[in-house]
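Below is one structure, written out as structure tokens; the observations come after it.
With one protein chain withheld, the remaining protein chains of the complex are depicted in position.
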Amino acid sequence: MSNVKKRKLIDKGFHILVFLTTLFGLLILSILLFDILKDGLKWINIEFFTNFTSRFAEKAGIRAPLFGSIWIITITMIFAFPIGVGSALYLEEYSDDKKILTKIIKLNISNLAGVPSIVFGILGLGIFVNFLGFGRSILSGALTLTLLILPIIIVSSQEAIKSVPKELRHGAYALGATKWQVVKGVVLPYSLPGILTGSILAIARALGETAPLIIIGAVTFIAFIPESIFDKFTTLPMQVYNWSTMPQTEFHDLAAGAIIILLILLLGANAVAIILRNKYQNRIK
Amino acid sequence: MNIKIDVKNLDFFYGDFKALNNINIEIEENKVTAFIGPSGCGKSTFIRTMNRMNDLIDGTKHVGEIIYEGKNIYSSEVDVVELRTKVGMVFQKPNPFPKSIYENIVFGPKRNGIKKKAELDRIVETSLKDAALWEEVKDRLDSSAWSLSGGQQQRLCIARALAMKPDVLLMDEPTSALDPVATSKIEELIGELKDKYTIVIVTHSMQQAGRISDNTAFFLMGKLIEYGETSKIFSNPEDKRTEDYITGRFG
Amino acid sequence: MNIKIDVKNLDFFYGDFKALNNINIEIEENKVTAFIGPSGCGKSTFIRTMNRMNDLIDGTKHVGEIIYEGKNIYSSEVDVVELRTKVGMVFQKPNPFPKSIYENIVFGPKRNGIKKKAELDRIVETSLKDAALWEEVKDRLDSSAWSLSGGQQQRLCIARALAMKPDVLLMDEPTSALDPVATSKIEELIGELKDKYTIVIVTHSMQQAGRISDNTAFFLMGKLIEYGETSKIFSNPEDKRTEDYITGRFG
Amino acid sequence: MYAIQEKSKKINRNKIKKRNVKERCIKIILFLLASISILTTIGIVIILSRETISFLREVSIIEFLTGTEWTALFANPKFGVLPLVMGTLMIAVYGSFIAIPIGLGSAIYLSEYASEKTRKIVKPLLEILSGIPSIVYGYFALTFITPLLQKVIPDINIFNALSASVAVGIMIIPMISSLSEDAMKAVPNEIRQGAYALGATKFEVSIKIVVPAALSSIISSFVLAISRAIGETMIVSLAAGSTPKLTLNPLESVQTMTSFIVQVASGDVTHGSLIYKTIFAVGMLLFLITLIMNIIARMIIKKYREEY
Partner (left out) sequence: ETEGEEKSNDTKKSEELSGSIEIDGSSTVYPITMAVAEEFQIGHEDTEVTVGVSGTGGGMKRFTIGETNISNASREIKEEEAEIAEENGIEFTRLTVALDGISVVVNSNNDWADDITVEELKKIWEPNSSVKKWSDINSNWPEEEIKLYGPGTDSGTFDYFTEAIVGESGATRTDFTASEDDNVLVQGVAGDEYALGYFGYAYYEENKDKLKALSIDGVEPTPENIGSEKYTPLARPIFIYVNNDHYKNKSQVKEFVDYYLNNGKSIVPSTGYVALTEERYEEELNKLKELGTK
């Protein structure tokens, strides 16, 4: 009997522990958000969105980087999502696990996740800017970020696909479904929540990167809005970084203002994924 | 009397484990063939070779031939996807897709290119009626198939297979999760279906085998011990082991 | 004649759907009680309330009381973990853990603080023997439980429950996936166990209910229609609906 | 009659053929998509190794790999990479000490303990943590974590590896919590119920059943998260300074391999000079280190994988 008591106690303790770990994350988040909001909120007004950057904090705005970030994240996801999910599908559904090539691809992908982002920048400069001649444009930036976040999407999609129960696949195969029909009809819907989680994390990463973009030539001062994927651009995190290295403290607060917008943009970009994820996860339960 | 499926010298392996040992059997067209035998004897393994579901398990291999429509189903001439649309299957454990009831049924037909809503609706209704599930779910075709009871799920899986209008229907203990009323409906259905289809059914219930099957095959430890007309097998088995098994008091 | 579990005015809801409607029943100690009824009538739902497994489903609620050992199992005095160690359960679908056969069996005993290898080995052997699985798996206790056949998996789950030495054993169609030989062993086992344990079993098989149970309860659409001694229910049911169901030709 | 049958057979053949061609195409397309990653790696290896070879012509590999002083940008440069490696390992290891328990704890809480409603709200909230720009974490470490640490450990350096590790750890929590949570959610409910029915507590179900069943995905999430920790630069250069130092003491200022790379790549040195080449050599070494880490992780996953 004392055994049960002990186990219940462990369970209680564990419950509290994992609750606290979750709370820890939320607590840090609220501290960070509070800090950012405290400094940044007062700067957010119409001009903040309509002005370009300036050496005077009162006149500085985020028009160019806001549009730049929206462009970049949209194009990046347009490339990264299908490539990432497609790769994961190939690896989990189509490839032969015993083949050495498959093993190499799998190892290689999780290894890519550890390559510093700046190296992707150097790669992007070589391939997209110079070799393919896309110039120092949104397209080059987005493609570079695509390569950077692919491992996140691929690995998390792979894990999600792996978790689809065998019986479900078998049920579909037994109905004379082809592999692709099984994938489309059963595997993808079941694994979608996990795939979306990967995408959410990937979006967060892509939206916050600066180093590789600097390498491929994203500028910091730009007083016009990009109109096509071949235009020059700047992004919110670059503006944030630039402002926070300024000596004047008003710029640090301005940076906080830009971060607020960045986070709103992030939540907006994630909202679709989060809603879809919840919907599909419900179904699976 | 036509032979629909002709199995010749079939061995089957899970890795090194030989689950089927030199099986020879002829499945007759428009008949119900029942497989009986103790748990683990290889009934599921065998029924799954007939539409090559075992291809999906890593490390399996076979020796021998299964002739269907004049061709060895393992030969390169035969397209496995096509094979499975003709040789349908219902599993031992219900395995509905995590989709709505409606989507579960139309999964197969849609793959086969049927797009019209009206036709799909009709297929859903007839299949569910055939599987004796229509009354229970007709008002909630859009709710998740996973919220059904175990027996309902199994009937849904049967309906799903019927929606494909298969040529041969393999059923691995389709009624083991069903109550008598639903079982009776399925059994009636099998009786009706056999005019058009060839049916192979794995069952634990001697009574069921006796009631619905024309031929019965008795398996033991991966071997086919005896095969023949059900009446013969049940009344006058040749093999002592068959007799022992059948005269067990239980079922 | 002791009352082991006393159910009073029990309603049970999945969200807004009322799956059980005012159930009143007294489960007798050291007896086998069988629940019968058509698919979807709420048998599984009811048996699962008795060890509060339904707590695990979101959005469920109950009204009424289930008295076990003098306490309402839903009251705060009763610890659900302890309740479940005393009221064991075997499910309709086999659900072994994705671990080795050995680890599946010792999972419960280990939680209960049994650490000694020798004792655990002994428990594994006796439980597997009791569940009529020992011979088939004794040489591969370390292989994954998921590589067993459907019936083997179900027997493993029974063995796993027996390893806990429960006070009450709830079985939701434990033999629906078993062949006659294994079924007979389990039924024999149930006969032996009832001296020490109280057993509640859901079954589709009238024959099985008739063979092994002392009392039988008949459910229909969430209601308890009739409850009494099995012999009485089978020979002379009071309710027309019970009679209709029982005299169905099938099972 | 016979002819009609023949004809329909032919149509059928065509259909099958068409379908098989489609299936083939899909497979090829997917393969091409997957090979983009291979090409990326090949590109990276080419870029890195070309300059690395040229670097190693000027600096002996022995000095590079075993030297204990990294003063690449000083007047008499020494190219012993160990201080950078140590800095990297320290950030990654201490960061993981924070992120793994907290991330996994949160994942277990969300998957096994929290109500559906809580889960739906908290999970995306935690995910914001990985979207906050790392510069914010850098300043957070410097102006919040470090002063906090100074209260406990008075002689801690104002720039220190510990503070940076904590911030890096926090940033990667969502990778672990979200991906692991997904994996645990995918463990079939029946398995859980089997354990509950044996009188297991939630703790036991979580730790003994759910976590082992989802282990391979959980380890993958660790690898992804640690990879991101290794790649992080901004936090480290803000909170840990930019002082390459061969130390295991988290209270001191360090520099990591990636923050060195960024420092030089976006700094004032001449492109093409020896110093500029160091970033490729360091990048190459990092590539090899993560490769080894991944091979080990793969071995672990293989060993503990539980199929369901």
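As written, the chains take the letters A, B, C and D, and residue 1 is the first residue of each chain.
The rule we apply is simple: contacts are C-beta pairs under 8 Å (C-beta built on N, C-alpha and C of every residue); 3 or more make two chains touch, one makes a residue touch a chain.
These numbers were taken from a predicted model, which means no experiment stands behind them.
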Omitted-chain contact residue, chosen from A:S69, A:T197, A:S244 or A:Q281: A:S244
Among A:I62, A:I105, A:V119 or A:I214, the residue in touch with the chain that has been omitted: A:I214
Which of D:I172, D:A265 or D:A297 contacts the chain that the document leaves out: D:A265
Touch residues of chain D, complete complex, unshown partner: 69, 71-77, 142-143, 157-159, 237-238, 241-243, 253, 263-273, 276
Sites on chain A contacted by the missing partner chain, in the whole complex: 52-56, 135, 214-215, 217-224, 232, 242, 244-249, 252
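We adopt the following convention: only the chains that are shown with their structure count from here on.
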Residues of chain A touching at least two other chains: 7-8, 11, 165, 178, 284-285
Set of chain D residues in contact with two or more other chains: 19, 188-189, 201, 204, 308
Chain contact topology (line, ring, star, complete or other): complete
Chain D to chain C touching residues, read off their complex: 115-116, 188-201, 204, 208-209, 212-213, 306-308
Chain B residues touching chain D - in the complex, by the definition given at the top: 79, 81-82
Chain C partner contacts - residues on chain A that touch it in the complex: 3-4, 7-8, 11, 285
